[in-house]
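Of the protein chains in this complex, one is absent; all others appear in place.
As written, the chain order gives the labels A, B and C, with residue 1 at the start of each chain.
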Amino acid sequence: MQTKKEFRKRDFFYLLPLWLLSLIVPDADDLYSYRSKEFKRRELYYLGAVLFLPLIWSDPHFHHLMVLAGIYTILALGLSLFLGYAGQISLGHAAFFGIGAYTTAILTTRYAFPTFLAFWASAATAATAAFLIGKPILKLKGYFLALATLGFAEIFLVIVRETQTLTGGVIGIFGIPWFSIAGFSFDTYLKQYYLTWGVLLGLFLFSKNLVRSKLGRASLAVAASEDAAKSVGIDVAQIKIKVFVMSAAFAGFAGSLFACIMSTANPEAFSLGFSTLIVMMVILGGMGNLYGPIFGSILLTYLMDILGRYQEWSLPIYGVILILLLIFFPDGIGTRVGIRLIYLIGYWAKKKKRDEGKL
Amino acid sequence: MKENKGMVCWMIFLILIFMGLATSAVAAEKMPYKIGANFEFTGPWAEVTKTLKMATVMEVERINAMGGVDGHPLELIFEDNGFDLGRAAVNMTKFTRDKEILAVVGPFEDNLQATTRAIAEREKITNIIICPSNPMVRALKQRWAFNIAQSDIIVSQKLVDLCLARNYKKVLVFPAVIPLAQSLADYFKRFGEEKGMKVIIAKETHKPTDIDMTPQLIKLKPTIEQEKVDAFYACTAGPPGPIVCKNMRTMGIKTPILGTHAFGFGFIIALGGEAMEGVEFGGAKPVVPDQLDENDPVRPIILDFDKRMRERYGVGIDQLAGYAHDTISLIYDALKRCQGKVTRATFRDALENTNSLKNCHGIYNYSPTDHDGLSKKDMVFIRIEGGKFKRIKFPGYE
Amino acid sequence: MPKNLPACTKPFGEGRFGGQVSEGGQTEDFMNFWTYLPQLLSSGITIGAIYALVALGFVTITRASQIINFAQGEFVMLGGVITFFLLKGLNLPYFLAALIAIMVVIMIGFLLQVSVVYPLRKASVLILIMATLGASIFLSSTSALVFGTLPKALPPFSGEQPLQIGGLTVVPQSVWVLGATFLLLIVLYLLSHRTLLGKAMEATSTDPLGADLLGISRNLMVFLAFGVSAGIGAFAGILITPIFFTSYNSGTLLGLKGFIAAVLGGWGKNSGAILGGFVLGIVESLSVAFIPSGYKDGVAFAILLLILYFRPKGILGSPFIDSRRW
Partner (left out) sequence: MTSLLIVDEITKEYDGIRALDRISLEVEKGTIKGLIGPNGAGKSTLFHLISGMEKPDSGKIYFKGKEITPLEPNEIAALGVGRTFQTVQTLGNMTVVENIMTGMHLRLKGGLISSGLWLPWIKRTEKEALKEAKEILDRLGLLGRWKSPASQLPLGKQKLLEIGRAFAMKPDLILLDEPASGLTPTEVEQLSERICQLKKDGITLVVVEHHMGMVMEIADEVVVLDHGKLIAEGPPDVVRGDSKMVEAYMKGKRLNNYR
């Protein structure tokens, strides 16, 4: 009797924080449920948080961090279309990010393009590059696909370092202007925050639509079983190319924003480590789930920032944390926690009903 | 059960009291002046940063032991930016957020410096940068950014002097693909040709990560032989230097080798072994602390600093330790000269008015037009002999 | 002192020595290129041997279980660095230091398998890739923490004086490297073709279920394979450190090149790994004669892309390519 009471108490203890968590943690059955048009209440929570958090918590450091997280999220969102939905591996997205950044840098500093045009141009360039490289590469699978994309990224770095007349080589390009639309320039972190997350919101809706359309189903089918996909007449190679190009375009957008906000572009920023970081964001957030990238990138960006305090130890700790997270949450923290949550709530509700029934 | 509860209550009460006392005690003494340090504790520069940290910490403790700046202790706050652009920028913002932080030191990597300097300019906080080697970055005329290093201009001028003294008429430059090396090569060519030398910059380059330079050298060897170059300028930094020397000696090229001031580290000799014998370069004074002139104004400072470093860490000073020492003493000096309330603005003005301040690396003079500080007189000619750095002098070139 | 900084008012890159290369800088005349061909070849062969050794490490693991261990390069790095530490820090004799270092690295390999690969044995390819990458981050940064990031150089096994063989000069260490490589190849050949253990490893890789039915413990095989490959890596590290300095971050690139070599020669074959290693090393060092040396690293990855596109089986063909995972 007493034990039962204790149980109920403990459940209650769990539930309050977990309910709060459920507002920020992506929904587990987003993985499965038919992707419906109408927004859920949870999504409104997210939107509200994105809109008002920076105003409530007006701290430049937080804003700056969220700007970075937003940029990484755009990149990770594109990657999760390719990684989580089409089930292909890419370790080369840092290259597309870099292509975007360099396109913006060159266009704005050399040819005095308005940043808004450069923004679209960089996405176009990245998409074109993805199309050209994807046609031969995407017939590979698994490890070899990963290695091929990685090789592409390395080659991109070498080219950037060597073509000094165009990219400034290792010296890089400086003095990229702020992002500005029609004379309104985003010069404070708050404005940049709204810029980044506005772009992110648009791309998020875009990919949400994409995922529940014909193309999204086709890519999921490719991920599940290519034979089955072929047997219903899906052109597997074409689908792969489409998704790859799409994710590269996202990376281009992200790169352009990055160049504008950091006001510099140099090869060191687009190395293998960055690709790894982005893939980790997608995995940890939970693959095949559009909220995953957001969750994962915010998580990792904050992790990196906190680790900065442990000067020399930051990198080893980072490595250990990565491995542990991968071992214990191979299908993403978000998904895992969400499932636990739903299970627990359901269990609690059942138990309550049972007790009432008894009384 | 009950006793325990009572105990707990008492404990909490006592703790609260103690905390109150502690806070009041802290409030009693003067607020510290905070300095942010935005360094690469991980990544390729980790070793360098370790030295910087050791020296800065030691200097700050010494100043605090002397009673700080009229009562205010100095306080260092370290953040790791992991060699990453985004994290460096975020750290910068984190520092600017804390109103008590007067200045930020670092980062060390060229590509990060551009961003942090831009932020410093926007947020109006002093950013002291150690070894800004990227010409594009160093040359940005910014109010709030100060450089602590021999600029590559004076390094190149010094090396040209060395060539003239040695009477090298034709020099082949083998540059690395790092910003420092590139600007060094350019300036060396310009000043050398002003002085009537013939400077050949090879098309062959090498990366900092290359582990074998033989192929490049093989392509350069014909040039060396046909053009009969008098000296070979290994324009690089870090491990590639010794590798180049080793490979050249292995291939039996006997041309004398010139180095950059980045050769002035112990590990370079350790790596190169006997291949490094006879390499000459224009370096900073801390490289040869014991071989300076008696009348050298900075000699006592260097010797004292060297002694303290050896006492505390058991290692002698090198150029980087010198830079760290100079950073802290510059800050100390500026803080002492601050009129009235010490704010970021007043601190910056005081720092900009630094005038003939004696330091490890020489005599610093900052002015609104010059944020570089050092001059050519603060460098010496150095030759590697018997696995040691040996200072060499030439009449007329000092 | 007023400074004129024309270089900095220049637009980027323009006038850096992409442009302002002087006349004598480049040697397009192949007369003297051919005269130096043997020299290029010798340096290529030395590096090729290193790549071959790293590739052997990859192959060993793949033969036991179809896993790619991205931390392979770190084994090489650790071998060199730990030997240096024992030699210089603890003043052990060279041979003993090398032996202990190899042992330690083998232990690390075992630990890696137990702590990372075994828990993820049922995970997808992607997770394994990321986990091993995380492991490599951890290993390299930890070695930076413990042994410092300064590059390390071991004394060569026998003498510093370069040998004069005909026209070309060779460091005696590269002879050691070559000899050791072939010795190791023979040992591995015997291990994998003459002993039961090797056959068991291959069996687990080609047909895991069948191996299980035969009573071969797959996990044990993977465990042993990690130890062996770690040993090979450490051995390679000790061999190369006298010639090319080993620093905490030199592992990653070496690992990738070794992997490229393994794919080039024929994935999953010891002979393929050796062949691929030498081909890659020679092509890399010869390529410098025809293209600006800045593109040298790109060459290896270009080769990777080409080989993956046109002949994923590699030169000698591969037993594993058909399996669904590749």
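Here is the rule we go by: contacts are C-beta pairs under 8 Å (C-beta built on N, C-alpha and C of every residue); 3 or more make two chains touch, one makes a residue touch a chain.
Given the structure is predicted, the values throughout are model-derived calculations rather than measurements.
Undergrad: Checking the contacts here: which visible chains does the omitted one touch?
TA: Among the chains that are shown, those touched by the missing chain are A.
Undergrad: Quick one: which of A:L117, A:L132 or A:A228 touches the chain that's been left out?
TA: Here the residue in touch with the unshown chain is A:A228.
Undergrad: From the listed residues A:L91, A:M246, A:A265 or A:L284, report the one that touches the chain absent from this view.
TA: That would be A:M246, which touches the missing chain.
Undergrad: Touch as defined at the start, partner being the missing chain; which of A:L195, A:L210 or A:A251 qualifies?
TA: Among A:L195, A:L210 or A:A251, only A:L210 touches the chain that is not shown.
Undergrad: Using the document's definition of touch, tell me which of A:V50, A:V158, A:V236 or A:L322 contacts the absent chain.
TA: Touching the chain that is not displayed is residue A:V236.
Undergrad: In the full complex, which residues of subunit A touch the absent chain?
TA: Contacting residues on subunit A, toward the hidden partner: 31-34, 37, 206-207, 209-210, 212-215, 217-218, 220-221, 223-225, 227-236, 242, 246, 288.
Keep in mind that, in the parts below, only the chains that are shown with their structure count from here on.
Undergrad: For subunit B and subunit C, let me know how many angstrom lie between their CA-based centres, rounded off.
TA: Distance between chain centres, rounded to whole Å: 34 Å.
Undergrad: Two-or-more-chain contact residues of subunit B, please, as numbers and ranges.
TA: Residues 42, 46, 50, 135-136, 140, 177, 182, 207 of subunit B each touch two or more of the other chains.
Undergrad: What residues in subunit C touch two or more of the other chains?
TA: Residue numbers touching two or more other chains: 12, 16, 141, 144, 292, 294, 297.
Undergrad: Can you list the subunit C residues touching subunit B in their complex?
TA: Subunit C residues touching subunit B: 1-3, 5, 7-9, 12, 15-17, 20-27, 29, 32-33, 36, 39-40, 43, 46-47, 141, 144, 148-151, 153, 160, 162, 169, 171, 243-245, 247, 249-250, 253, 285, 288-289, 292-294, 296-297.
Undergrad: List the residues on subunit A that touch subunit B in their complex, please.
TA: 59-61, 64-65, 68, 161-162, 168-172, 174, 189, 262-264, 266, 268-269, 301, 304-305, 307-312, 314-315
Undergrad: Please give the residue numbers of subunit A that touch subunit C in the complex, ascending.
TA: 83, 89, 91, 109-110, 136-137, 140-144, 146-148, 150-152, 154-155, 158-159, 161-169, 171-174, 272-273, 276, 279-280, 283, 312-313, 315-316, 318-320, 322-323, 326-327, 330
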